[in-house]
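In this view, the complex is presented without one of its protein chains, the others remaining in place.
And then chain A:
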Amino acid sequence: MAESGTVISDGMAEVLRRLHLDGPGDPTPAWARALGAEGVALTLLVGAERTPEPLWCHPDLSARFEELQFTLGEGPGPEVIHNGLPVLEPDLDRVRLERWPALLPAAANMGVHGVCCFPLGLGAIRVGVLTVLCDGERRMGAQQYADAGALAAALTSAFLGGDLRRDGDGSALDIPEPPSGLHRPAVHQATGMISVQLGVSMQEALLRLRAHAYGSERPLGEVAQDVVARRLRFRDEPTGDCTGDSTGDFTDDFTDDFDDDGSGPHSPDGGKG
């Protein structure tokens, strides 16, 4: 008998289905329920400095833990942001103290039993981190792992570069549709090429590629192949300062949609302010 990996749970399937349907509001209580977790937090990297900014946390314990690890600059979250790989420590008592000397005692005081962090990113691109606080059982089961991984993957796609549609309803917490075609090697190759052509980050390069595909109403993979085959080049205006707000030859119509990309894909103001 064979099973294809571990299938996500019905609860998580519902969460993922609602990801693009739900209006403004903090979705983390539903995530925590679906994951059977003590807490869940989503932290995004925002601005040119890529500062970790907690967007959604549930419950308060999660918010305090996020603040703790990013203030200290140590812990599973900062490690995930640095390495781009998941860090799974469902039982913090089993972590060597030297690894996170300041965090571990503070986390124990807060009553955090264990933490599993999943990167939101794509190769060299880092979008953020999904942090799951484990309950008193101090373990992460295969089902939880599959669910959390699927959620992180869905959020990665959604937050990769903001919504390219102009006709959104303006809601700050509207999670955009994920771009399709990210499974194609040519998309990542083209992203690398564009990052050199424009002198921008990988994330910005992917955004420019997506903007061009969107603007020309062509599939992402097809445009990427044009870039790889050198039928299409991205150039900044001579006056461009290459920081991401200059106008690309092929993206003129859309630049105003992500001029302020430097302030992060989504401002949390709409939900918290």
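In this section, contacts are C-beta pairs under 8 Å (C-beta built on N, C-alpha and C of every residue); 3 or more make two chains touch, one makes a residue touch a chain; residues count from 1.
Going forward, contacts and distances are computed from a predicted model.
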item	value
Which of "GAF domain-containing protein", "Amino acid ABC transporter permease", "Bifunctional protein PyrR" or "Oxidoreductase" matches, in UniProt, the chain that is not displayed	"GAF domain-containing protein"
Which of A:V15, A:A37 or A:A190 contacts the chain that the document leaves out	A:A190
Among A:W56, A:Y145, A:F159 or A:Y214, residue touching the chain not depicted	A:Y145
Interface with the unshown chain - residue positions in chain A	1-7, 79, 84-90, 99, 119, 121-124, 140, 142, 145-146, 149-150, 152-154, 183-186, 188-197, 202, 228-229
